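All protein chains but one are shown at their positions in the complex.
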Amino acid sequence: MISQTFLPGVSTFSGSVDHVINLIFVLAVGWFIVLQGLVIYFAVRYRRRPGVKASFITGESWGQLAWVLVPVALALVCDLGIDAAGGDTWETVKGELPPPAVTVHVMAQQFSWKFTYPGEDGKFGTGHDLVEDALHVPAGQVVHVVLESKDVIHDFFVPALRLKQDILPGRAITAWFNATEPGTYEIACSQLCGPAHFGMRGKVVVDAPNDFNTWLSAERAAQAKKAAADTSATRGNG
Amino acid sequence: MEADIAIHANAPAIETDSLVSLPASRVALWIFLAGEIMIFGGLVACFMLYRIAAGGWTDEASHVDWQVGTINTVVLLTSSLTMILALAAVRRNDQQAVKRFLAVTVALGIAFLGVKAFEYHGHIVEGFTPSKGMFWSFYYTMTGLHALHVTGGIVVNSILLIMAIKGTLWARGETRLEIAGLYWHFVDVVWILLFPLLYLSLEAK
Amino acid sequence: MEAQLSHIEHVDHHHHPQSLISKYVFSTDHKMIAKQYLAVGLLMALVGGAMAYLIRVQLAWPGKPVTGWGFIAPGSYMAMVTMHGTIMVFFVAMPILLGAFGNYLIPLMIGAPDMAFPRLNMMSVWTLFVASLVLIASMLVPGSAPNAGWTGYPPLSAVPEYSGSTWGINLWLLALALEFSSFLMGGINFVTTAINMRAPGLTFWRLPLVVWMEITASALFLLSVGPLVAGSVMLLLDRVLGTTFYAPSQGGDPLLWQHLFWFFGHPEVYVIALPAIGMMMEILPVFARKPMFGYRAIIYSTIIAGFLSLIVWAHHMFVSGMDPRLATPFSILTILISIPFAVMIFAMIATLWRGSIIFSTPMLFTLAALSSFLIGGVTGIFLGSQAADIYLHDSYFVVAHFHYTLFPLLFMGGFAGIYYWFPKMFGKMYSEPLGKLHCVLTFVFFNLTFIPLFMAGFGGAPRRIYFPYGYDFLKPLQHYHVIATYGAIGLLLGQLPFVINLFASMISGRKAETNPWHANTLEWTAPSPPPHGNFEHVPHVVRGPYDYSVPGVAEDWVAQDKVVTVTVAAAG
Partner (left out) sequence: MNTEATQDTAKFYFQIWEWLIILLVVGTVIVFMPVSRGLALTIVFAVAAIKGVLVVRNYMHLKHEHLIFYLIAGLPPLLVIIMLLALLPDIAFRH
């Protein structure tokens, strides 16, 4: 509802994040209306009038205190409900990660993003890694992003995916998502990372799985060709 | 309703609680120490967390000399004894003894700093500066902060000693010695905890 | 009595003629020191407010030169955001709510002639003054002003190459260290004074709520700031001595700072909130002519909230990369802390019920603060919930939320306090029409400023973005920033009636009576303004602070030190 109207969510868990936000929104607005209504009503109804004395109510006896404690108990019930709803969502998003179909290493640095895919052999760090400026992922598959930073703390925030995770230098934090709708979405660094923080924009391109495979093969082929050209160039020089 | 009125409109004059009769300076000093415990506690907690994370720092830590540390601990423990004896002396109004014990306390405090400076010098000559590694960063930060507190204590005790010699101490001598003593013992307790943390828990067996 | 008098060395200064300097500058009188705190706080609020103006105009019309400043560079924008936060929290909120009102109210309300340690008190305010100067200097040194955010997360704050700020951040840390020591000294003084200096008969269960709240706030500050002091020393050493406490490549851990910062940062919110809530709770019963509802329940809630605030800090760090298993326990604790606050809010509302409400300026400000704080409270639930926080963390929702908690308490609550105690502080009455105008302008423009930011937050807009047009998803949210900026400008201009009122009334206001509001607490039994030493006779307290409209008593108020007889017939 509320965040959905601003920015539609496009991951498998965006619905449950939005659901928690909506739940809290409804409860919060409800409580606010009741309480604000009481303040206004009391202020108007019990304004100073000649000859009317205020009632001497201390709220010290349990009978009077119940007027406060019962609503408090009600608030507690709402709170626990929110916690229960939130706990599950949190487990889904940040708890045990589902097994990945695609793993991408994300390197953040002041003030840009680099996305690394494994080479043909499917392994990282074997000399065939593919480094890209945009994050391409297949729709409908679980993607792991291994988040690392070269310098300061950044944040991998994709509003449309409802995913936000700080990136700490010195640690590799793995986050996951499963995008449902093909399209191009923005990555915003959402942790103050220096004077040009505002410019640290990235792109997630969600492709249909076949398109993704085609893209990956093409990029790998281009890289192989470039590497071969480089090697021959080096040989030629030598 | 009637009970309410009885309590609120006709409340009997009652005495304030016993807390008002506590000496303000002692209360204030303990509150100050509570803040200090949080500062040193925070630092010690960080040290322990990092030490566990790094797996012990046994190599770096083997370069601190536990014998020198032990001597310094004895020095500081003894200075605590002389400080409390100075308080006992002021209570029996033995002014000569107060001056004697205060002088010894100050001397022991300076001796502690001297030994500490000797240690620092040795480490730095060997190349173990604060930026040499995490253990040394913590070593210098913790002992340095402690040494600053020792210095503060020496200053306070010296002022008391000068006042005692000039004869201006005695009007509120007991309170002053008590407060200075509380602080000095606290600095001692901090060292009692720092000593095993930095000097003793190092030998990997 | 003897125990009390023995602490009051200065009482014999009472009749000595004072030079201008010892009266206004190096004063040990808690009332003058309170005014000094107030002056520092209000002056720094001007600096912080000016930055708010620059930030808001830049956000509404990015890249256009700002009237009165010119073009804002990205680095300066970050510095302004950083300094706005630092100034408002540490150099406005704490000096006004804790420094000024704590100093002014605690001795007067407990029937004491001064603080337990007047000279320590003077040192506190002077340390704060020096801290303010160092902070101003940190903005003017070569290199950049501090620009790592008011939270100063390393490695950005630890390594000069990353932020471009060299001496700026060093001085910023020094200013904070001085500010902390100022309020440590102040806190020791407050708590000791409240423990030791209470007038005969004034037990803890007869203490006005604001005194309870001030000492709880001071205790919280004392208990929470230590680890951050240690952490700041480590950060400073990282910067100047080459240690590597926060450098991940050499075994350091940037996450440690976040834990230390928020271990202090969360209680700090209550350090600011509690005194303001306490002042509102003094004002409500006076103008509702009715006892504060649930006095004891509020005190227990305060203590529970204080303790809980010390163990909920990690809710600021749900997505920081900390262990995700910690999130749910901290989320539950966080949401539990809303319970004691709910007790306080409901008790305030219940106090209005069947009252006889007088809408004076302090009361209007209190009601405005209560209404706005309600929004601040309920929006806190979003951020306390670990799941909603995945989306809303570090967004404009957070900005709107904490402005909705801090602004109503700090400014509306603070103004309520200033107007309410104005007659006592300055011996003059303020102008009611101007005060009411001030209240209406503040309330309307405050809401106009920050409601749109909630919307931007729901749209996912991250905070601290200098130039939003770089992002497609931010473009549709831009008009919220425009509305908010108009609101902010109105809010700033809306403070003019206060400035006029403050100075005009101080100079030519009607002379105030001893007790213009017919209030019960002890400060209203002292002359307006109270002389050095406060009370002519030490008051003997016989009752709690909120006996308003007691049946069987002719007047609708009974001062705390007044013995009355009740006509039994009225008891039904």
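Every chain is named by a letter (A, B and C) in the order it is written, and numbering of its residues begins at 1.
Going forward, a contact is a pair of C-beta atoms (placed from the backbone, for glycine too) under 8 Å apart; a residue touches a chain by one contact, two chains touch by 3 or more.
The shown structure was predicted, so the numbers you read here are calculated from the model rather than taken from an experiment.
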Request  = Using the contact definition given at the top, list the shown chains touched by the missing chain.
outcome  = B, C
Remark   = Among the options B:L113, B:M163 or B:L182, the absent chain makes contact with B:L182
Candidates C:D114, C:E214, C:D253 or C:D389 - the one touching the absent chain = C:D253
Key: Which residue of C:F263, C:F445 or C:Y546 touches the chain not shown here   = C:F263
Message = Using the touch definition from the top, which of C:G49, C:G168, C:P227 or C:G435 touches the missing chain?
response = C:P227
Key: Where the missing chain touches chain B, by residue   = 18-19, 22, 27, 30-31, 33-35, 37-38, 41-42, 44-46, 48-50, 52-53, 66, 70, 73-74, 77-78, 80-81, 83-85, 88, 91-92, 181-182, 185-186, 188-189, 192-193, 195-196, 200-201, 203-205
Ask   = Touching the missing chain, which residues of chain C?
value = 195, 223, 226-227, 253, 255-256, 259, 263, 310-311, 314, 322-323, 325-326
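One rule holds for everything that comes next: only the chains that are shown with their structure count from here on.
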Task = Could you let me know which interface, A-C or B-C, is made of more C-beta pairs in contact?
result = A-C
Remark   = Min distance from chain CA centroid to global CA centroid: chain C
Message = With centres defined as the mean C-alpha position, give me the chain A-chain B separation in Å.
response = 47
Query = So what's the Cα centroid distance for chain A and chain C, whole Å?
reply = 32
Remark   = In chain C, the residues touching two or more other chains are 252-253, 291, 550-551
Task = Specify, in ascending order, the residues of chain A that touch 2 or more different other chains.
result = 56, 58, 60
Query = Any idea which chain C residues touch chain B in the complex?
reply = 3-4, 7, 116-117, 184, 187-189, 191-193, 195-204, 222-231, 233-234, 237, 241-245, 250-253, 256, 260, 291, 540, 542-544, 547, 550-553, 558, 563-566, 571-572
Task = Please give the residue numbers of chain C that touch chain A in the complex, ascending.
result = 73-75, 78, 144, 147-149, 153, 155-156, 159, 162-164, 248-249, 252-255, 288-297, 319-321, 324, 327-328, 331-332, 335-336, 338-339, 342-343, 345-347, 349-350, 352-359, 367, 370-371, 374-375, 378-379, 381-382, 385-388, 390-395, 455, 458-460, 462-468, 470-473, 476-477, 546, 548-551, 556
Ask   = Can you name the residues of chain A that touch chain C in the complex?
value = 2-3, 5-7, 16-18, 20-21, 24-25, 27-29, 31-32, 35-36, 38-39, 42-43, 46-49, 52-60, 64-65, 67-69, 71-72, 75-76, 79-80, 82-83, 85-90, 93-95, 110, 151-153, 155, 157, 159-160, 162-171, 173, 186, 188-199, 201
